[in-house]
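Heads up, one of the protein chains got dropped from this complex, but the rest are sitting where they should.
When the chains are written out, they are named A, B and C in that same order, and each has its own residue count from 1.
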């Protein structure tokens, strides 16, 4: 039987749920009205949260998952135990592909991503399941090496 | 046994390979030197290709897959049979998460994505395999509906 | 008196206007309903057009100006005489900052950008006026040089 808590304690899972849902209140989404909240549990036990931040030029906005993770990275956090994302719909929404890619740079493929629906119910998948055969840091040789390969 | 051609004829698969690889020549990648070429076979039998186009401000660049697909969309193409992506590395690179999301808007989940390595060998996965449990057009209710849900 | 045609002939300006407005028809904008069309006159006399292409994950979309220009670049075009952008509002909309940055990579600072309102009236500014003190290819030393600078 699959471990739906992915190693989180009951208290941690409850806190992930509550913080993800509460983070929806920090969303700035006047265009889509689609509030998204995200909470991240760092390896050091701290929590980081964020909401989506939209822009009049839609492609310039930043999703909730990237808001929370870029905060964590810029505060020196490395290593993450779980990420939660909450929306106002049901079934729950998953991180978009761009966010999966952003998370990929910093999280292990087995990090669980909990997706909460409007009633607090959730589905959970690992990053590796959500972004199989991913393009990550190891996929990109340095420019000096690529310059040689492209000329062969 | 899996059908590794996903319904493409031998001639079509050869052309997808050749066009994807040739499209690397159209890449503008002075920063990464990581050339990527992409070819798309449209339902109407036409082909659209593109390369990655980078920018001094890295986040402003556009990957090869999005270059090719945005060309197709802006030329009125709808419905796609296959997408190929070629790089100068081995094993082959996959589309990044942002490109998977961009493709998701317009392609069926069972559309095959052929990923070519520097020697022309390939791996193939469907869009649905590369972006499981995806966030697509059906996941996003209109703003008027979301405004109500977020207040409940 | 300022030259409002920036060296374009009357016929060229008329064609830029007509093509920019017509390109609105190619927009895919189910979320904003904000249609944008763009036309580019290349140095070789050819024209390239595009519309905005949105995505359910708003930040993944591509604006009309980038659609048209990435098409041009991937088709080998270099050197541009003028860019036109048309919307359904009045006064006319300008390119967003992200598009100005994308254009900056490939166009001279004195390239004119014609912005058409819903009635076909326009305002015109050069790229350099729209993106002063810009961050361009010359602003970014190669990684090998930056690695040294950051350690000093």
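Note that a contact is a pair of C-beta atoms (placed from the backbone, for glycine too) under 8 Å apart; a residue touches a chain by one contact, two chains touch by 3 or more.
What you are looking at is a predicted structure, and each value in this text was computed from that prediction instead of being measured.
*Asks:* In the complete assembly, which of A:50, A:84 or A:112 touches the absent chain?
*Replies:* In the complete complex, the chain left out is touched by residue A:50.
*Asks:* List every residue of subunit C that touches the chain not included in the displayed model.
*Replies:* 24, 31-35, 88-89, 93-102, 104, 118, 123, 125, 129-135, 139-141, 143-144, 146-147, 149-150, 152
*Asks:* Just the residue numbers, please: which parts of subunit A touch the chain that's not shown?
*Replies:* Residue positions of subunit A that touch the missing chain: 23, 26, 28, 30-31, 49-51, 53-57, 60, 62, 66-68, 70-71, 73-76, 98, 101-102, 104-105, 135-137, 139-140.
*Asks:* Counting contacts across the full complex, list the positions on subunit B that touch the omitted chain.
*Replies:* Those residues of subunit B that touch the unshown chain are 31-32, 54, 56-63, 96-99, 142-144.
Please note the rule applied: only the chains that are shown with their structure count from here on.
*Asks:* Whole-Å distance, subunit A centre to subunit C centre, using C-alpha means?
*Replies:* Between these chains, centre-to-centre, one finds 32 Å.
*Asks:* Enumerate the residues of subunit C that touch no fewer than two other chains.
*Replies:* In subunit C, residues 31, 54, 56-57, 60, 62, 98 touch at least two other chains, as defined above.
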